[in-house]
Each structure stands twice: as C-alpha cells, then as structure tokens.
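Removed from the display is one protein chain of the complex; every other protein chain stays in position.
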Amino acid sequence: MATVHSPELLIVMAPGSTGDEADHVVARLQEAGVDARVSVGREATVIAATGDRELLATLPLEGYPGVAQVMPILKPYKLVAREVSADPTVIEVDGRRVGDTWFGLIAGPCSVETREQTLETARAVAAAGATMLRGGAFKPRTSPYTFQGLGVDALELLEEAKAETGLPIVTELMDPRHVEDVLDHADVIQIGARNSQNFLLLAEVGRAHKPVLLKRGLSTSVEELLMAAEYIAKEGNERIILCERGIKTFETSTRFTLDLGAVAVLKHETHLPVIVDPSHAAGRRDLVLPLARAAVAVGADGLIVETHPRPEEALSDASQQIPTAEFAAFADEVREVVSLMGKELG
Amino acid sequence: MATVHSPELLIVMAPGSTGDEADHVVARLQEAGVDARVSVGREATVIAATGDRELLATLPLEGYPGVAQVMPILKPYKLVAREVSADPTVIEVDGRRVGDTWFGLIAGPCSVETREQTLETARAVAAAGATMLRGGAFKPRTSPYTFQGLGVDALELLEEAKAETGLPIVTELMDPRHVEDVLDHADVIQIGARNSQNFLLLAEVGRAHKPVLLKRGLSTSVEELLMAAEYIAKEGNERIILCERGIKTFETSTRFTLDLGAVAVLKHETHLPVIVDPSHAAGRRDLVLPLARAAVAVGADGLIVETHPRPEEALSDASQQIPTAEFAAFADEVREVVSLMGKELG
Amino acid sequence: MATVHSPELLIVMAPGSTGDEADHVVARLQEAGVDARVSVGREATVIAATGDRELLATLPLEGYPGVAQVMPILKPYKLVAREVSADPTVIEVDGRRVGDTWFGLIAGPCSVETREQTLETARAVAAAGATMLRGGAFKPRTSPYTFQGLGVDALELLEEAKAETGLPIVTELMDPRHVEDVLDHADVIQIGARNSQNFLLLAEVGRAHKPVLLKRGLSTSVEELLMAAEYIAKEGNERIILCERGIKTFETSTRFTLDLGAVAVLKHETHLPVIVDPSHAAGRRDLVLPLARAAVAVGADGLIVETHPRPEEALSDASQQIPTAEFAAFADEVREVVSLMGKELG
Partner (left out) sequence: MATVHSPELLIVMAPGSTGDEADHVVARLQEAGVDARVSVGREATVIAATGDRELLATLPLEGYPGVAQVMPILKPYKLVAREVSADPTVIEVDGRRVGDTWFGLIAGPCSVETREQTLETARAVAAAGATMLRGGAFKPRTSPYTFQGLGVDALELLEEAKAETGLPIVTELMDPRHVEDVLDHADVIQIGARNSQNFLLLAEVGRAHKPVLLKRGLSTSVEELLMAAEYIAKEGNERIILCERGIKTFETSTRFTLDLGAVAVLKHETHLPVIVDPSHAAGRRDLVLPLARAAVAVGADGLIVETHPRPEEALSDASQQIPTAEFAAFADEVREVVSLMGKELG
C-alpha cells in the first residue's frame, strides 16, 4: 500500500492510444509545471495530474491525441463549497436574515403593474409575516405580443412600498445597462433562470455590494449552478442566495419539474442559503402551497412566492399567482412546517 | 352565444388542407356514428367530434390526409379519475390502511438476501411503526455481473417475517410466469418502474384479487401513469397505489429527479392513494430523510423506503439503504410531518 | 353539420366548475371585444374564443376561476411561419447565400486567440470552400478560471481575415453594451444558445440591419425558438438564420443531443433557413463529420463548424475543433451530401 499526493485530474488514454501519445501528454503537463504520474494497465493507461487547479483548467487536455477522458477528482468550485465554511452563511439585509435557522419568506407580484397593486400587495405580505418583497420591473416575455414590464417606474414603486412596510426589495437584473438603476433601488439583486449562466451579468453582480439571489436555469445542473455562484464569489461578492425553481423535463403536467433533490444536495455541497420558488415551477396556483410545504420540509432556507390582489387581472403569470387575500393563510401553513424544521422567519 | 354538446376530440386541419379533406374526415366520422361539426376559420379549419370515447379511440384520425393535429378535450382515463369518486380511495390490507388520513410506511430491504437479514429488518421496522414490509425477491439488474435475487426462497422468507411481525408483504412481480408464486405469498403486488408500461403485466395484476403498487416509470408522464392505472382498473382491480420514484432528467447529482410536483398533480387528478419512494430517487442514504419529509409535506399518502441491517454488505443498492439501527429515528422524523399533515400511520 | 368561424383559443372549464364561472369568462371575453361561444357537454364545458390574436394574448385567461386549460388552435407565431411565404427565404451577405438551394458552410475557430491563428484558419477554410468565417470574440465560460476571449481586438482580427479572404464574418453578440462594436465589424450577428430567449438582445438585433444567426437554447423547444425568431422579426429584421446545436437530455455520451428531427420540423414550419452546429453538440472531434453529414441529409441549409490550426493549443473547446489541416477533406465529404440533396455551396 503506497501513499502519494492526490491528483486533481485523471487523464484516461483511449484503448488504441500509443505510448508516445501518453508521453506527449506527460511532457506537456510537466512543461506547465504539473506533476504527472502514469499507470499502464492491462486495458487502460491513466495519467494522474497533480498541481494548481487554475493552471490545470487552462490546459486543453481533451484536445490531445489519444486522450479518451479527463476526470476531475475534486469539485470544480471552492469558495462556495461547504468545506470552506463550517457554519452556514446567513445573508442579512436591513435586519432580515436568510440562512441557518432563519427562514426567508419573499413574496410579491410577478410584475409591478400599478402603484395601487404594488402597495396593496406589499401591505398584505408584510402583515402576513413575509420578510422581503419581490416584484418584477423588466419582464421580457416569451411572446413579443405580451406585457414587458414598467421598468424604472416599477423600481420606484417598489421603493415606495419598502418605505411604507420596511420590507427589503428583491428585483431582477437582466440588462447590464440597468445595473446602476437596479443597484440604486433594490436590496437583493435577482439573476433570473434564463440568465443563470449569463457570465457578464454574473460578473456585474459579483462586483456589487448587495446580496444576489441566483436562480437555477431551466437546464442548469447543480454543479453548473455552483460554478455560477463561484463566478460571482470570485469577483468578490460572497453574499449569494441560491434558488431552485424547476427544470425542464419531459413532464408537462407542471410547467417545470421542481427538483427538491437538488435542494437536499445543495445543502450538503455549499454553505450558501438555498431557497425555492414554487410558483414558477408549478405554473398553477393550486400547487403552490403543497410545493412550498415540501420545499420547507426538504430543508430549504426560504421561499419566493408570487401573489397578486386580483390574479385574473395580472398582466403576467396570472395562473400561478396566489390571491393576496389568501396569502396570510398560505403563510400560516408554511410557518408550521418552518417551526417543525426548527427555524423561524428571519 | 350558442350552446351545443361538448366534443371529445378536436381535429385541426393543416393550413394548406382542402375542403375535400375536411369532408373526408367528416364522412368517416359520421360512418362510424360520431357527430362531426366543422368550423372554417380565417386561418384554420377545426372539426369537433362528439361521440363514444372508446369508439373514437379506434379511429386513426392522425393518419387522414390534411389532418394537422388531434386534440382530446377530455382526459383519456375515467375509472381512476377524481371525478369518479368524491372520496379518496383507502386501500386496506390485513388491517393496514393507505389513503385519505391513513399514511402507509412501507419499509424493508432492497433485496431479500438471508433469513437473518430479513427477520432482523422486519422486526426493526415493525418496532419502529412501519405498516408494511417490502423486499425484493427477483432482482434483474443493469449489469449481468451482479446479484439477481433469491426468487421463490425470498418469498418464503418474507412470509416467515410476516408471520412473526404481522406486517403485510409488498414485493415486485416482473415475470408473468411468476404470477402464481407472487400472488401466493405477497399481499401487495408491486409493478416496478421498468414495467410501468408493460401492459401484459398490468393485465395480469388487473385480474388479481390483491392490491397493486404501481411505480411510475423513469420516463413515464403523469398522464401515462394514470393510463397504466386505468389499464389495471379496467381489468377489474381498482385497488391501486401509485408511486412516484424519480424520473430521468439531465441532472446527475441525484440518481433520478424526484418529481414531487407530480404527486401534487396526482392528488388532484385521481382518487387513488399516491406514495413516494425516496430511496431510489436519491440513490444515496443521506438524502432519503429530507426527501421523505418533503414527500409527506407535499401530500403523499405513504412512503416506501429501503433499509438493511448492514448496508455495506448489501448485495444491491448498498449506498441508498438506511441502516436498520437508524430506522426508528427516521420513522420518528417522518411521523412528525405526518401529524402536521393531519394524518396518522395506517 | 354547421359551419362557423374558427376559434383562436379554446378554454376548457374544470370538471367541477360552475355555469357562473363560464359566464364570467364569456363576459370578460365579450368586454374585450372577443367572440365567445360555449359548448356544454356531458363532461366538459368548452368556450371557443374568436378574435384578434394580440388582443387575446393580453387576457390572463388561465387565472380565471374554473378554467382548467387554455388551448391555442393556431400557432403562436406568424411572420416566420411557412404560410407567410411560399418560397424559402434566402439570406444574402456580401454575395454569399444561405437558404433554398444555397448551402452555407460557416467555419472558423471557437475563439479568436491570435492574429496568426485567425488568418491561418481563415485562409484554410476559404481555400476549402467555406462560405463564411466564424470566430468568437467574447467567450464567457462556465468556469471563472478559464480564457474569456479577446473582445474588440478579436473583431478587428476577424475583419482583417475578411479583407484577405472575402469571407463574411459571423460572430456572437452577448452584451447589449457591445451592440455597436459588433455591428461595426460583423456581417452576421450570432445570438448564442444561452441567449436564445434573452429578449433584450433579441430586440437589439431585431432593430439591426444585419442578418441574425439565432441558436436554439439548450432547453428551448422548437416552438419557443420560432417565437424568439418572431420576436426579432416583429422588430423589423426578418433576415434570420435558425441554428440547431443540441439540447440537454439525460444522455451524456455526447455533450448535447443533436435534435435533427427539430430541423426536419423547422423546414415544415418556417420559411427561414435552418443550419446545424455539429461541433458543440458532439463535444468531440471524431463525431463532427458524421453529424455534419446527417445534418445535410436531413435537409439543413448549412453548417457552422469549429476548426483550429492546432486544436491541442486551443484556449476553448479544444476537444471538438477539427484541425485546420483536415478541414478541406471534411468540406469535400460534406459537399458530396450537399450535391446529393440538390444544393450547392452558397
């Protein structure tokens, strides 16, 4: 039994590859200052590369002749990994907290439509115990024929709602040209599912001094989501809340497939708080409460939920918004599961 | 505003189709005794067909010239639909109940391996409050090089465990040649995920006089699962428990993606009880408890969970089985959420 | 047999819904100037709404009490639909053509890395018969630790390559702040897979006077891709080339699953040219030729392929780039299938 340093990468050579090809890989690794160790087996030749991770990431090993597979032994993210921090991260915004034993209940309309709708919703969710107010200002939509959001006016309405209720504002940034506007008005900057791997937006919020709510993309794996968070963290901003909101699968009875297993995995993999958006996953109002309860029970650190005073008049996502009049009852049901999990609203 | 009978099917003609093609469809429908009503619009011609559903199902309308799309207005299942039964179905087996306010906690080893392992597990899960005992007798596996199950000997060991603990036995039927053996020994016949649309097995259990636990397939939609249940019910056996156990998606951090949204949808669509298998979805032990809790919270009527006295010696699915010694603690955690949902172990 | 106007939408009421709920839907539709027609059936009530499509799109019908399902009868896109144009659209750029019998062969490096690499590649692909030159200037990447592109310097190198070879330049726009730079230097503006539904970028290129190469997103359906194209067209720019490049599925033996069935469907649904990117779908060099041949054979109007003089030194996507020295042989193989399909390089 021999003991040696553990490799960062294993390079498996293809069955028909030659010794010269393996030597060539080793030579390139050594030139780059990486330690290389070859195992020639009966059936496969494996090269173990030990060295600096960032250096290794710059070497296009998959492109070398004879290479069949490059297998990383270590996770490709560091700053957001659980190993970095023994304690779960708590994100605090204006006295509200998300993470560890603090549960965040973020609620509000899909889109900010009018002053009345915004203030009415804000008052109702504040009264029901919500900890932050969400609202969409820019709503680019799948169809070019539908409502596209109020823009900066919406940000101002949200700020007015905050002045009245004290709830910090969560809103989405989708255009790098809006960075200043959004940073001026919002307390938590949301990166939406369709921008989950938009690296230029990730870099912008990575340089911001406000927390980021990063939604998982429709086809983003758990590992890719953590890499996106790493991207933000590497720019200097480690105040990140991850958000599961459903992935695209063959199943069509819900709009997306809410992946609560991913939440359980994320709670193992990262110290960052993880919340769930049951509204977008469900796509229909009557599934929001059961999915919200399940999200709390799986260990999520919060929820982000859509509510509207008169959903049937909503200009976007009408079918999934909870009537504001029913939000207090919703919050009560959620709170019971939150208590059972040993947490409280933050 | 006119009022007419509601159609079962809409047949949308393709943009370039001719009036003759629409007439041809109508003629065929009328020949078959189905009422046909044509709407000629600016852009699309739509034929509404009203008649007997089983009759309509035999007409290959998609194959007719000029037909673009056939859209069913009604759900393709009847016997299992919620509309049929105002009350949720309760399945009772030897005094144990699943459905409505009765929660089923089914536990046991992935495979029956030895007498000692089976009895030890049965005693432990019975003591912890489980309501039924599961155990695999036939274990065809992905790799031809691994353990394939004890077969009929396993069924006898399960029966011995039942004699001692009183727990009804749930075991899988996968070969129509084993129907008699399995019916002789088991109390609930499981149809596994890979046989979820194996219509010949469905027909067999549809003629049996024992309840069926029907697992959702890896790529089976909610509607297809309900059609599979309809298949069983139509043969005469309406004692069916549906089971969500994870679907195949692009995500690889869990073995399958547990689709709890599907459970919430099923609770709306059918009067049948719906349970969840968190073990197979997770593929790893540490995720079983959070997923089990989430399953209860979303409204599931039960759980089916794998446990083994010494998982590291298990001959199949070692990594996902809970050590039997920890099962009582697991059951206690689950029971808390069951109570919160206003249910009790059945 | 009655004949009436054809509806745009069917609104199916939920089984337990009341007549008042149906009346409420009808009243709202009529207020909005839409014709509504109710069919009350034995099992379902269906409301047919006939009126202006854009008007109907603004009504949040899914949010109305008692509504089970809203089914559009007509396709949600118009300008890009095949019905609009009897003839296939041909996109012409500096004398090069894509569409109808003209096949576009777009080739070049994944990323522009150096002047030498760019010119060497441009000369080779021009000599081999390529019709346009591709090259990435901005390369935001999944990992924050890897090469991110040369930016505007890359655009200038591409322009130099064009001056020498005459090949029009295809490059990706990913930041709205780069619109002017990219429009100044490029001939065809690519919208990448991760921005396939980034509606603010779509709006920008919709107002541009250069053709757009719109890639399908990793989880974008054929209908969503056509809606994204409609979004561009609606802003005034109808010179759009669609591009299939693989979708995310459970299969991992290729990086993405190339969906050539989607190409066949698109050729039916739209008059726009449809090309295929076999390089990103495959993720490995040895699959690029077979997938390219299949793409031509299924009826694609072009290919976009990555090639690099020394793939093993490439700073991105090393494993999927064809060595430039082998590109002429690749082009010859492709050309044979192009001829068989009755087309020629444009």
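Letters A, B and C mark the chains as written, and numbering starts fresh at 1 in each.
Assume a residue touches a chain if its C-beta (ideal position, glycine included) is under 8 Å from a C-beta of that chain, and two chains touch if they have at least 3 such contacts.
The structure displayed is predicted, hence computed values, not measured ones.
Seen in the complete assembly, the chain not on display touches A, B, C. Against the chain not shown here, subunit A presents residues 1-7, 10, 12, 15-16, 26, 36-46, 48, 50, 71, 73-74, 83, 248-250, 252. Seen from subunit B, the chain kept out of the figure touches residues 28, 53-54, 57-58, 60-65, 76, 138, 140-148, 174-177, 194-195, 197-200, 203, 217-219, 224, 227, 230-231, 234-235, 247-248, 284-285, 311-316, 318-319, 321. Contact between subunit C and the unshown chain involves residues 219, 221-223, 246-247, 249-254, 257-265, 267-268, 281-282, 286-287, 290-291, 293-299, 336-337, 340.
Keep in mind that, in the parts below, only the chains that are shown with their structure count from here on.
The rotation relating subunit A to subunit C, fitted on Cα atoms, comes to 180°, given as a multiple of 5.
Annotation: the subunit A:subunit B pair of sequence copies touches via predominantly the same residues, more than half of the used numbers being shared. The chain with its Cα centroid farthest from the Cα centroid of subunit A is B. With centres defined as mean CA coordinates, subunit C is found 38 Å away from subunit B. Chain centres here are Cα means. That of subunit A falls 26 Å from that of subunit C. A straight line joining the Cα centres of subunit A and subunit B is 32 Å long. For subunit C, residues touching at least two other chains, in rising order: 248.
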